[in-house]
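Every protein chain except one is present and positioned as in the full complex.
Should a chain be cited, it is by its letter among A, B, C and D, assigned in written order, with residues numbered from 1 in that chain.
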Amino acid sequence: MELSIEIFILATLAFGLMAYVIGRLHKQLGSIMTILGSLTIFGGIAYLGFTGGLTGETAYLTFTQFEISEFGLFFAIIVSFVFAMVSFFNPFFIKQYKYPALYSMLFMFSLAGAIGVFFSSNLLYLFFFFEFVVWTSLFLIPMGRSKKAASWYYGFSAAGSFMLLFAILMIYNANNGSFHISGIGSVTGTTQIIVFIFMSGAAFTKLGAFPLHIWLPKVLTNAPDPVSAVFSGGLEKLGAFVALLAIVNMGGIGFIIPSIDMYFGQMIIATLGALTIVFGTLMAIRQDDAKKLLAYSSMSNGGYILVGFSMLTSQGVAGGLYHIVAHAIASTAAFLAIAAVARVAGTTKMKELGGIIHKMPVTYMVYLIAIISMAGIPPMGGFISKWMIFQAVIDKGMIFIAIATVFGSIGSFLYVFRPLAALFLGQELPQFKKTVKEAPFFMLLPMIILSLLSVYTGVLPGVIIDFINKIFVDMQLNYNIVMNGFAIEGYTSGIEGVGPSLLNPLLIACVFGVGVFVAFLIFIVLKKSKKIDLMDTYTAGNFVYTEEHLHYSVDFYAPLERLYEKYIHIMKNFYKSLANKVREFGAFMKYFFFTNKPEITVFWIVALMVFLLWGDVL
Amino acid sequence: MSAILLIAVPLLAAFISILVKKVSPYLLLLVSLFALVYPFFMDMSDVIIGGFDSPIGINLVVNKFALTSLIAVNGLFFLVVAVNIAQYKKLSSILLVALAGLNGLLLTGDLFNLFVFIEISGIAAYLITTTNKKPLQTFNYLVAGTVGSSLYLLGLIILYNMSGTLNMADMATFVEGNGMYTLFPFLLMFIGLGVEAKLLPFNSWVKGILGHSNNLSGAMIASVYATAIALVFGKLLAGVFQIEGTLALIIALVLGITILAGEAMAYASTKAREILLYSSIAQAGIVILLFTVGLGAWATFFAIANGVSKFILFGVVNRLTEEVGSDEMDQLKGSFVNNKLIGVSFTVAALSILGLPLFFGFVVKMNSLIGFFEPDFVSNLPGGNFIFPIIILVASVIEGVYFVKLLTKLWYKDSDVKVNFTPLFKYVVVVLAVALIVFGLFQGEVEELVASLINPGGVFIWN
Amino acid sequence: MIEILMNIGFGLGVATFGFVLQTAMGGINRKIAARLQKRRGPKWYQEFIDIFKLLSKRATSHGWIFDFGVIMALGGIIGTAMFMPITSSIVAFEGYDNFFIFVYLIAVGMLGMAMSASGSGNPLASIGVMRALTTMLAYEVPFMVVVMTIIKLTGTSSLTGIAVAQQTGDFNWFMIALPLGFIVAVMSLMGMLGKKPFETYIAPAEIASGPMVEYGGKQLGMLFIMHEITIFIEVSLFVHLFLGGAETIIMFLIKYFIVYAVLNLVSNVLGRFKIDQVVTFFFKWPLFFAVVQAMIAIHLGWVI
Amino acid sequence: MNSTNNVDFLKSLVEEKYKVNKTEVIDQYQISFEVEQVEVHRLLSELKLEGWKQLSYLSAIDWIDENEFEMVYIVFNWDRPVHVQIRTRIDRDKPVMNSIMPIFEGCKYYEREAHEMFGIKFPGNPDHEKQLVLEEWDDMPPLRKDFDPQAYSDRKFPVREYNNDFVELNGKKSKQKDRLKRAERIEQVGKRGNK
Partner (left out) sequence: MESTKYTQPVALSKKQVDRKWWEIGDFFRRNSLWMLMYCTGCCAIELPPAMTSAYDMERLGMGPMATPRQADVLLVTGYLSLKTLRRLIYTYEQMSEPKYVVGFGSCTINGGIYHDSHAVINQLDQYIPVDSYVAGCMPNTEAVMNGFVDLIELIKNKKANGWKNYHTNNAWYKKNQIDALGEVRIKDEFHQ
């Protein structure tokens, strides 16, 4: 059955308004509307997308044109899935917000905007939806802890989207007056370089990549918990979408560097992506607030996506796309788990938490699976995408990018493990024994679905790889990922007699399963061990009775942090000084021009007169 | 049913209102309603006054552009008057004079006549600003205004001496020929009108007036007068002025600095009214820029959109400062918590100025920016086609940051003072907000409206 | 289906072979070290006895995560060992022995142990785990750069492929072909094995044997088995990458013994680094040499 | 500035102003004064001003026969290397000595130890009553002369009983009996000695 994508967008907006109206009457019902809304939207898009039932004609929103492209569908399904999963959390968090009805409405509006971005074929109205997402999500942020994060967010997103607008207008100028999305490919010469720079600038801001990343940690820490999950899982993918258009769709920019046969433009993006990975990892390792840590981890994973895309080989781009899927699922699950803990424990500071696992084991398992995928460890999805990106980086022989990616993936073990050890495991602090209890079923449901999905994407990559191949065909890129049986064919070096390196995730999972079974057998055969309390530990003979003394969670990586403690505020100070410069310029102009004495105006009139007549009459 | 009534009736009413004091407010309401409704069904022919045909006599130009600007200005005027009449009964005669002046300003086709109407509307403006209870600021405004209009007159005299005609159409044909000599008078006229249009070096009066505005003067100066002056100045710049060489350089510099400095000043200030007045300086700069560059059609709608938003913003902020006592951002925080309707319309107006989607501001800003990037577009200002869009975009980023800071403070903090608005004001503000959204959504109809202002060749019809 | 089961059986065989080999090697090397110190040293099968003694003791457990972590650790490591090729012909899963699988599956083992160690509630265990992860961050980066050079040169990332490339002569052993890379790999291997200079995370004097503080009885036994198999994986990885793999098992055993003995002797002489010294050490010279080696080998093509 | 005139300097300094019962120059680096209990604080603060900033030790000696405790304060000066011992005699039954916290902050734990070991009270030291070294101590302060550790040990800790079965071992006469007699004799001498 055929349905136009415009119906879905209007439906989301309608759901938003309904959520607002009902929300005004009864908070909880309003947020339940968001669940129904986002679920129907996700179901519709996914079902119709796969059966080819989506069409692009517009009956009501006549000014926009939509076009169902494979990569648009890819992004739309991921983002709407993330929205659907996070919306399950809304009813439980709605009580904390100042304007609950407005929250539900804006939640649905940002989903509508996101879908609009992915499917619109007219560049101007791609910008229309892009900006629409910006201001709808803008008002969600201040409902959390701090109010300043919203102005940071708007400052950067506005800069990003106006860069995008400038690029679109340049394309419009170059293609003498056509806004069609295919126009991106047909731009040449210096305008192509300018468009490339500005579009990747927009992608960098939305993804939170290195030079323009200051807003990401501020926003994701201070936004309410479900919103930061939506941001890191869903809205960041807008940046990835623009990056895909800018880096991959426009093809190589600038001259080719012979030794690593990469275009110069792509080389710059790759180095900035690598910097993002390293910077994100280093900053994530030293964070004490779990949400801020996850914010920096999504920044570092954004860097992986950029590195993947800028390789311009089938392995690299496929790795980038796969990483979008794996990261969206993993970081949403991780954020939701931390949200579940924050709801009950009240804080996400690791200094104050400990031993949550004893009361919230399911949340712990969800978080464990999420971080295994985020760190890129085999049975989960993250491993496959990181494997592909590594293959691409090696194929190009880029050493420094390789160092950064390796540092990022090993560093990710460190910072994903920190909340695990400091927040979930360790001694069970007395103040949490009574208050903390397992999250209700409706919060566990999305988390479990997300973990099953990240296991699924890790073990059977077939479905997603076919989808990626369809995208390559749709974007007329001559890339292809070969799948023989359950194994993915990696990097074929072209040296005769040497086959491609294979990766069979199913086999790895089975072998891992067998290993665990053997270990379980060894464990069961031997004598049962005596269960003893956590406080009865080896303390070198001392008698210690308070849990805080036996819980190690403050400054977890102190020796590592000491090495780079002095350099962490460079970027933040840079942007703060920039903002101050603008303020000083304004203050100076105010002081100079707006005094109570009218002679300033007379002076300037005379000055302009003299300036004009300088050449001719005098 | 000629257009002259638009000037004559208000003057007559002003005269009567002096005689019969107690009926003047109702008279004012009636006449401003008449001024709003009349343009819809007056005939479109040019009006010759006193039997002398165009090159000598004075004529009123009535075309699509004049019509839209009349409707806009009279509409805003009527709203301002309707909302504030209860509070400022004794100003009704001055307001009637102002109405006459503004209508004359928009209609006249004769340059000297334009000077006369500038004077009339200017004097009415000075008297309105006296209600701010800040005599020094009003005095400054008076000095600056008169200096400006006399400069305009000086430029006009030189031009008249050279060309021998005062009519705009003839002046335009004369100027084509010998552009070289007209640089100096045009600069004078540019500065003259620049003072009133709030361009940077000449607008030292704006901070005093709008900084201490009250309900009536804030809305009147910031939205009605600003729109009217912008449209008239635009008409001159688009049609009459011949801009090239050093004049173009000066104008480019002045406009560029006005836009960027306006935004920076707004970013640097902490008082709500100051933010709005600096933002309106920047918006005025952008409107004038669009007119000089030749994108007159969208510039008119940009001015109108800005006028409407400024009406809402200034109305709300002035009312809040009246209740709270000071317009410092921290004092005003949280005032939308208990009156959501006003808050929503304030936010809609602010977002429309920023140019965010779903609102009229977006349609206007996007199309004017697209105008810059038309393949066959050549701007007569130096610095190629791409400098000014970049300036506008950078300005709107800065603008966005301080508006968001203002909005988050107003919405998300808790306040102790309970502010209540009159139901009429609430009704008007909501209607305008809905208008902004409606115009934002139905972009097709807006484009037709704009198309009517451009002749097939894409040139803006100004007379 | 049968073929897969056969392979899995074969893989388990490889894992047990690895365990037995390494435990014997451990005992022999303890004897060699003792003989150097002019004392008789333990029986060669002492490590077996230790492990079985531990398995026979009655242990204490701190909750389900404490046991689940140990099972996951041992399972992960057994899974990794099943992929390991003994010689270029004897390998459980033909063609699937990709280098990255080993690096990342070892990480599963490490994560399992780390999880159960910090689940044991002892702060010393968490500090030990923190040090283990920091050391891993230190030694892994130079090692991966060198291995990436090898993969780029040989064109494949499967271990048997690399071994064959070194054996059939288009490259001679990477020990000789990439001298700088070899030095870096030795240092990283010592980091991986947790031998003396980089033994910060099992520092018996400072943090009472780090993560293994709370283990006794069978959990400790299982962790010892895991430790032995991990050493087997890392040393045989090194043998395949740098010493040209092996055609026959005897060659493999000899190479394995030489590598492990030399490393053991070197580590017996050295003291122990502080934790931030380990990180700064690895990011100074080894990383510099690795990058230089990569530059020379890939971009300039100078391979001996 | 050799050490001899240091001692003279000290002697002159202390003996003029204070009623010194006994001065004793142990060697060129040690001198001890015995003063009245009341003057101790003034003397210590004056010495501190003179440069004797470090309170090396504070303890007591139990003269059980004269039924007195002798408080000993040892202060030291790093510039003029002389250990000065200030001794006073305080009553043994109700041993109270004002704390010197205001002069030497470091005396807090010394006084606590003195209280635990001798039972001397130090008003002015907030926590001198608390237990410092001995855990769960349930007897009189142990360093008092009238405390008998032997009795405490016998009371609290059971002693291993040896059965004398191996009196005669392969022909040799066991010397166990005379060993016991000698131990007995030593014990008697020990007890009589200190009476």
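The definition used in the following text is that contacts are C-beta pairs under 8 Å (C-beta built on N, C-alpha and C of every residue); 3 or more make two chains touch, one makes a residue touch a chain.
Fair warning: this is a prediction, and the values are worked out from it, not measured in the lab.
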| item | value |
| --- | --- |
| For the chain not depicted, the shown chains it touches | A, C, D |
| Of A:Phe255, A:Phe441 or A:Tyr545, the one touching the omitted chain in the full complex | A:Tyr545 |
| Identified contact with the non-displayed chain, of C:Ile78, C:Met136, C:Leu220 or C:Val239 | C:Leu220 |
| Touching residues on chain D - with respect to the absent chain | 130-131, 135-136, 138-139, 142, 147, 149-150, 152-153, 156-160 |
| Residue numbers in chain A that touch the chain omitted from display | 536, 538, 541-546, 549 |
| Those residues of chain C which, in the complete complex, touch the missing chain | 30, 34, 37-43, 46, 49-50, 52-53, 56-60, 204-205, 208-209, 212-217, 220 |
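By our rule, only the chains that are shown with their structure count from here on.
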| item | value |
| --- | --- |
| Of A-C and A-B, whichever chain pair has more C-beta contact pairs | A-C |
| Centre distance in Å when chain B and chain D are each reduced to the mean of their C-alpha atoms | 97 |
| Euclidean distance of C-alpha centroids - chain A vs chain B, Å | 44 |
| Each pair of chains that touches, named by its two labels | A-B, A-C |
| Contacting residues of chain B [partner chain A, same complex] | 136-137, 140, 143-144, 147, 151, 183-184, 187-188, 191, 195, 200-208, 246-247, 250, 254, 261, 263-269, 278, 337, 351, 354, 356-358, 362, 366, 369-370, 372-375, 385-386, 389-390, 393-394, 396-398, 400-401, 404-405, 408-409, 411-413, 443-444 |
| Chain A to chain C touching residues, read off their complex | 259, 355, 357-358, 361, 364, 368, 372, 375-379, 383, 387, 390-391, 393-395, 397, 399-400, 402-403, 406-407, 410-411, 413-414, 417, 420-422, 425-427, 487, 490-491, 493-495, 498-504, 507-508, 510-520, 522-523, 526-527, 529-535, 537-538, 540, 549-553, 556-557, 559-560, 562-563 |
| Complex interface listing, chain C residues touching chain A | 4, 8, 11-12, 15, 55-56, 58-65, 67, 70-80, 82-83, 93, 95-96, 98, 100-101, 104-105, 107-108, 110-111, 114-115, 118-124, 126-127, 129-131, 133-134, 136-137, 140-141, 144-145, 148, 151-152, 154-158, 161, 165, 208, 213-214, 217-219, 221-222, 225, 274-276, 279-280, 287, 291, 294-295, 298-299 |
